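FYI, not all chains are in this one, though none of them got moved.
First chain written, first letter: the chains are A and B, and each begins at residue 1.
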């Protein structure tokens, strides 16, 4: 910022810039000249992650156009989330090389990279109805370069099912605990594990489940330490967060 | 009802009652003559339980007056719930024979009867802050003639603490699971036990616990079968319900 303001001041001093014009230029300083313009490029350089397109609320045409524009600028893997089957069929007509994962509602352009994280991401669900959210989380983590272990339908009402996987729980680097209804899975897993747990409430349930509100509140109030929460049904967010945790040292190594 | 209406009709027939008067009398029938007048007495005969006075919102004077009135009519044990320490001290001046249990906020006039239920009532809490509600439940159950087993601070974040009591869980006739925060205790216990579980959400917690709302919703959405819920902090209600369950066969034996 110094240089630029200095130049403005020198121009005022030399009379080539009026006081009024200089005042206007300086008014804009706080936002223009803190090195911020380079942030986005910076981010790209450091993260090197796959590119993501949020598919909900976009037409197939928009998705194809954005994907094509991205492919001109990068060789990275591109993936499209929240894309229901009908929409995917339309996109596939234009991008036949896309692989589509129906349960996860994710389309992928390019290869899923080799795992590059510290350890394993463990994805657990309370019931079978939580699987679509879990697949969104698991596939997101895989695309972002993580080894993923899945155990579904291990809810707390049948505790032995969960305890059967205690080795995986103990060995995980980060755990994604996905559950609807009362969402107790997060607390039980949080109490057993000694790694970060990302809790994902789902809208599974009825009545006083209030579209995931009960599970959300339950998870936010977890009596176990080391549990944090993302939005209801936000499998992508959990997978992304898990990947960031699992790559924490990567950044430091650069 | 027959007899009474018949008498009315006979009076009309005999001319001792006008049609208008008869019409008025019959209008009142649905509520007056279905054997209902005897219900309260009936209830007393069959239940034989201790008498309860709800102490919240009553002055010490009112409590003393009600208790004295009851004692003139019954030799049963009388107990006063939701009576804070200050109020109890005032009541004790007039009723020195009352025993006061501060944690449970309960005062008792008379003896705690011998257990008369089918089996044991097990009272569990998630944390130490839930103990006042638990004591209200446990003491209520004891006064109503139940053997009570207590295990406190066995929340799901330290699952082995709960598992350490698996024998008592398996042997209980009815379990009262008391927890604040995320209320996951009810689901975990409900999944382990094969007896009715009464869940009591407590107002323990802060922030998104919303004064017990999170635990309440969590318990209502329990993925375990055989769990039902009472109001937030309602230890008395849980103890009373547990006693009714534990005495189910008593009634049939009469």
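Quick note on the criterion: a contact is a pair of C-beta atoms (placed from the backbone, for glycine too) under 8 Å apart; a residue touches a chain by one contact, two chains touch by 3 or more.
Every value quoted in this text rests on a predicted model; they were computed, and no experiment measured them.
Asks: Counting all identical protein chains, and not just the 2 shown, how many does the complete complex contain?
Replies: This structure file describes a complex of 8 copies of one sequence.
Keep in mind that, in the parts below, only the chains that are shown with their structure count from here on.
Asks: What whole-number Å value describes the gap between the mean CA coordinates of chain A and chain B?
Replies: 48
Asks: Residue numbers of chain A touching chain B in their complex, please.
Replies: 126-127, 155-159, 181-184, 186-188, 190-192, 205, 207-210, 213-215, 217-225
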